[in-house]
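Removed: one protein chain of the complex. Kept in place: all other protein chains.
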Amino acid sequence: MSGELASGFTIVAGSQISLALAISALLFVIGLVGFLCRRNMIIMFLCTELMFQGAALAMIAFARMRMDVSGQVFVIFILTVAAAEAALALGLVVLLYRRRETLSSDAWSELGES
Amino acid sequence: MVPTLFYAACAIAAMGLALILMPTGHKVRLGATVLGLAGVAWILVLVIGAIPTGMSEVGPLGLMVLCALVSVASAVRVITHHRPVFSAMYFVLVVISGAAIYVLLSAEFVAFSLVIVYAGAILITYLFVLMLAQQSPTDIGSADAVDYDRIAREPASAVIAGFVLIAVLGGSIFSVQDSATTARFDQERSVRNGWRDLASMPKLLLQQAQRTDPTVARVVPRADGRMIDVRSDSTAIISVERATQTAPMDMILSPSMLPDNTSRVGMALVTKFPVSLELAGVILLMAMLGAVVLARKQTDLADDERRTLAGLGTLADDPSVRSSR
Partner (left out) sequence: MTAAGSIPQAVIAPELAWVGLAILLPLLSAILCALCAALRVKSKLPALITTVALAGSCFVIVKAYFAYSGPVEVPIFQWITFEWGDGKFQSFTADCALYIDSLTLYWMLFVTGLGTLITIYASEYMEEDCGKGYSRFFFGMSIFLFSMGALVMGDNLVMLYLGWEGVGLASYLLVGYYYERPSAVEAAKKAFIMNRIGDLGLALGIFMLWCNYGTLQYGELFAAMKDGGQTSVDWDLSVIPFLLMIGAFGKSAQIPLFTWLPDAMEGPTPVSALIHAATMVTAGVFLIARMYPFFELHPQALATVAWVGGSTALVAATIGMAQYDFKRVFAYSTISQLGYMFLGLGVGTTFGACYHTLTHAFFKALLFLTAGAIMHGFAGQLDLRKLSGLRQMPGWRIVSWTMLVGCLWLSAFPYTAAFFSKDAILFKALTSERGDFRFLGWVGLATAGLTAYYTFRVWFRICAGPVHYEAGPESHDQSHDQSHDQSHDKGKPDPTPEGESHGAFHPHAPRWAINGVLVILAIGAVVVGFPAYGHVFAHKENWVQAMMASSSAYQGACLESDHGTGAAVHTQTVLGLDPHTGLTIVGSTASIGGILIAWYFHLYSRKSADQLRAALLRRWWIRWVPICMENRWYVDEIYLACFRLPMWIGAQILNFGDRHFLDGVLVDGLAKFPIAVGKVFRPLYSGALQSYAITMTGGVALVLAWVTWIWLRGFN
């Protein structure tokens, strides 16, 4: 019977879904750790993209699990937002770089008390 | 049940990642890499082992494990590599292996748009910016990279915080007794979702009906008002009118007539999320405008110049300003 099914309706093992979820969790956390640890502002933004990747993968996995395409639609929205964010944030980073001639996030600590 | 083994695996992976991030010697980095990979592998094994898997699925599962290892390893390289350009290139690898997993999870359209948008557009932007803003290493006097790229900030606490998140969230999977049953893939429901999506696409439905029987002229609603009646063996029944006859007749559609992923995504975009789609368009437009504004040459104007541009006289001529001083 599986042969008659169109693509996307073949049986998938539950373990595949949980594996995808585990990967998404790892990607998210690695992105998070990178965001917290790296000092280069561009790399920090790259790490947010990594976290986006993790979230998108989780969406895809759940969409597959429920056989509902809404998850995939949301991934498309995530792509949209990521693109917009990349355009704007990188423009801002370039501006910041012009101000201080460095990409280090330590150069920007106006939130501190001194 | 407390998933002690999972926590241990998380701890090992965390230790590996933390050691890689810390400024250590070459040999330690190697050992840490091995340790981290072992931890990640253990996590994956535990996750896979939590749900019983038949022999027929070993193939796609193995493929996915391969993709998983590539993806995680290159993600770690993204955050550990000292040269930002290499990080960006490793991110491309993450995106590609992620796309492969998407394909394995039957999300072909998203997989390809991911590769196109991320690897093709966003990452290129990143590379441009990196090349625009990157200080050349020779300015700093270092052979390899600038300081802020080499030395991580508080790696230990960041890694601990992150992996506590993983341990807590992932551990809850193992804590549930009947995780296996709930996680089981419900094929019947997915087929029913597929047929329901087809019912909302009349043109495709007519095409599929005509592919089954070319004489079909129209697909009409059934007696209960619905277009498609799903049967338990994954087939579906529709009512069709042929040119030769007046009364509608039942017709069985085989599961191969189910709509493909791309058409379902497109349909969902325009039928279920039209407002979100419009908003996404607005966001992109605004991002474009913002990028244009940010990219313009920034010039500082003196007070008088600004007032002149605003159509006011110079400060010295304004009596109200002078009196207030």
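Should a chain be cited, it is by its letter among A and B, assigned in written order, with residues numbered from 1 in that chain.
Heads up, the rule we're going with is that a contact is a pair of C-beta atoms (placed from the backbone, for glycine too) under 8 Å apart; a residue touches a chain by one contact, two chains touch by 3 or more.
Keep in mind that this is a model prediction, so the values were computed, not measured.
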Shown chains touched by the chain that is not drawn here: A, B
Selected from B:Ala161, B:Met251 or B:Leu279 as touching the chain missing from the view: B:Ala161
Residue numbers in chain B that touch the chain omitted from display: 1-2, 153-154, 157-158, 160-162, 164-165, 168-169, 171-172, 175, 177
Hidden partner chain, residues of chain A it touches: 32, 35-37, 39, 44, 105-106, 108-114
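One rule holds for everything that comes next: only the chains that are shown with their structure count from here on.
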Separation of mean Cα positions, chain B and chain A [Å, integer]: 6
Residues of chain B defined as touching chain A within the complex: 17, 21, 40, 43-44, 47-54, 57, 60-61, 64-65, 67-68, 71-72, 75-76, 78-79, 84, 87-88, 91, 94-95, 98, 101-102, 104-110, 113-114, 117-118, 121-122, 125-126, 129-130, 132-135, 146-149, 151-155, 157-159, 161-163, 165-166, 169-170, 173, 180, 183-187, 189-191, 193-194, 197, 233-234, 254-261, 264-265, 267-269, 272-273, 276, 280, 283-284, 286-288, 290-291, 294-295, 298
In the complex with chain B, residue positions of chain A that touch it: 1, 4-23, 25-27, 29-34, 36-40, 42-43, 45-47, 49-50, 53, 56-57, 60-61, 63-70, 72-73, 75-77, 79-88, 90-95, 97-98, 101-106
